[in-house]
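Yeah, one chain of the complex is gone here, protein chain that is, but the others are all in their spots.
We call the chains A and B, going by the order they appear; numbering starts again at 1 in every chain.
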Amino acid sequence: MKKDLFVAFVILFVVILIFSGVEIQSVDEYYLTHLDDIREDSETVFLTVRCDEALEHIGQMNVELLASGLLPSNGVILARTEYVLREGDSVYEILDRAMRHNRIPTEYVYSSDGGVYVKGMGHLYEYDCGPLSGWSFSVNGEPAQSSCNRLELSDGDEIVWSYTCSLGLFSAQEGGGGQ
Amino acid sequence: MTNLHPLTAFGLFFSVIVLTMLTMHPVLLLTSYFSAVLLCGVLRGARHLLKSLAYSIPVMLMLTLLNPIFVHRGTHILFFLNGNPVTLEAVAYGASSSLMLLSLFYWFQCFGIVITEEKLTYLFGRVSPRLALVLSMSLSLLPCLRRKFLEIDDAQRALGVYGKGGYVDRLRAKLSSLSILLTWALESSVERARSMRARGYGLPGRTAYSLYRRTRRDVVSGVLLLLLFCVTLPLLLSGWATFSYYPTLCSITWSFHFWGAYAPLCMLCAFPLLLEGGERFKWRYWTSKI
Partner (left out) sequence: MALLDIQNLTFTYAGCNSPVLQAIDLQVQKGEFLLLCGASGCGKTTLLQLLKKQLSPNGTQSGEILFDGTRITEMEERDSVRRIGYVRQDPDAQIVCDRVWHELAFALESLGEPTDRIRRKVAEICSFFGIGEWYHQTTDTLSGGQKQILALASVMACEPDLLILDEPTAMLDPIAATHFLACVRRIHAEFGTTVILAEHRLEELFSACDRIAWMDAGRMLFSTTPRETLIKLSAHSQPERYLPALPSAVRLFWMLKGEGDCPLTVRDGAQFLRTHFQNAIRSLDQAPLSTSSKPVAISIEDGYFRYTREGTDVLRGVSLSVYEGEHLCILGANGVGKSTLLRVLGGVSRLWKGKYRLWGKKLREFSPKVLYESQFAWLPQDPKTLFVHDTVEADLKESTSLRSLSAAEAEARIEDICEQLSIKHLRGRHPYDLSGGERQRAAVAKLLLREPKILLLDEPTKGLDAYDKERLASILTAWKGEGRVIVTVTHDVEFAAAFADRCALFFDGQVISAEAPVPFFSGNRFYTTAARRMTYPYYENTVTVEMAATLCLQNGRIKEAELQ
């Protein structure tokens, strides 16, 4: 009897410990982001997210994904949109805000050295289109050389996130992705 | 079921366990789970079963919830946990894998009840009679050694060797007790070896005596089981009854493909239950006639 009580207490303790460390938000809470209004003097950047390369390689694509019809037929997950650049924002913050606002589920991976990379966006995950597939981005046409939270932006930058099926040949995200 | 020939019984459990491991279809898993639980209940008794079920609920919950914490794919988002979505699909997958694990657990429990140590030795011994003997001897050796060590331990404790000195001294004393055990074991093994030779061990042409007789029922069941297994295995492997969880749960289709893989599995799972149930029913029937 005493042993059972003790075990129950331990479990309760562990549960409380766990719960104090977690943060639960409802769907709406999570997606509630405040976008700054674009004013004349505010610094802005442009963000596009596309997956047309994935649609070109349907043969390699994950069967269930294809069957679900979740991918946009035109290959555009997010059309070119302007967002206000806040102080100290990196590509990661912009993406995060934009995705939340548009209610596009995105999964990030936080690597041990502090870098962040995108595992999946809009139901399209890495490796869904063959072993060399994944997300990569470019700033002003230049493929990224470091992870998306390390790249500082300036006014007027063009950020393009595209899903590639041949990672390694084009831009690779530093600290993660294929290769 | 305990009267079944060990080979047949082993074959049955092997088939069922392997097939359960190969599928993720909720209907198949549920069938396997319920058959396993029912069989366990029949073999072990209802009370034991209920207790074990009660303990399995928290395990099931834990496993179910473990999956969504790590996998975030899926379209139906329930809520966000530390910035990551907890989706319905992930929960469903977790539930299915916990179902699979638990059904394996119960199948293994039944396996342990039906296939006793003796039968296991017999099964291994079919490979070679000498192997069976070695296994039998090893099994008898462990309790013998343990008993002797307790004796030695007692005698040494009465000499007071464990009482004095620090931890290291006591450890050393325990090791010296172990060395006594070793000496005794070596000595005893020489005696045993001589006893074995005196009774003819080492003569060529050794046979293996088996307690188990093969009946017609065993052969027929064995062939049937083999057939069912050989039919279901390739079907499952080639994807006749697949169920996908991501990015959305697919619907349960009652297609020909599905039934093609499900029916034989059903029969396999039902087989032990029918066997047990049949035996009990027959018993009741005949005793009611008295």
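Everything below uses one rule, namely that a residue touches a chain if its C-beta (ideal position, glycine included) is under 8 Å from a C-beta of that chain, and two chains touch if they have at least 3 such contacts.
Being a predicted model, the structure only gives us computed values, none of them experimental.
Peer 1: Using the touch definition from the header, name the shown chains in contact with the chain that isn't displayed.
Peer 2: It touches the following shown chains in the full complex: B.
Peer 1: Given that one chain is not shown, which residue among B:97, B:188 or B:242 touches it?
Peer 2: Among B:97, B:188 or B:242, only B:188 touches the chain that is not shown.
Peer 1: Among B:18, B:196 or B:250, which residue is in touch with the absent chain?
Peer 2: Result: among the candidates, B:196 touches the missing chain.
Peer 1: Would you write out the residues of chain B that touch the absent chain, in ascending order?
Peer 2: The missing chain touches chain B at positions 118, 129, 133, 136-137, 139-140, 143-144, 147-148, 151-152, 154-160, 163-164, 176, 179-180, 183-184, 187-188, 191-192, 194-211.
The criterion applied here is as follows: only the chains that are shown with their structure count from here on.
Peer 1: If you look only at chain A, which of its residues touch chain B in the complex?
Peer 2: Result: residues 22-27, 29-30, 63-65, 67-68, 70, 105, 107, 120, 123, 125 of chain A touch chain B.
Peer 1: Please give the residue numbers of chain B that touch chain A in the complex, ascending.
Peer 2: 72-73, 75, 77-85, 244, 246-248, 250
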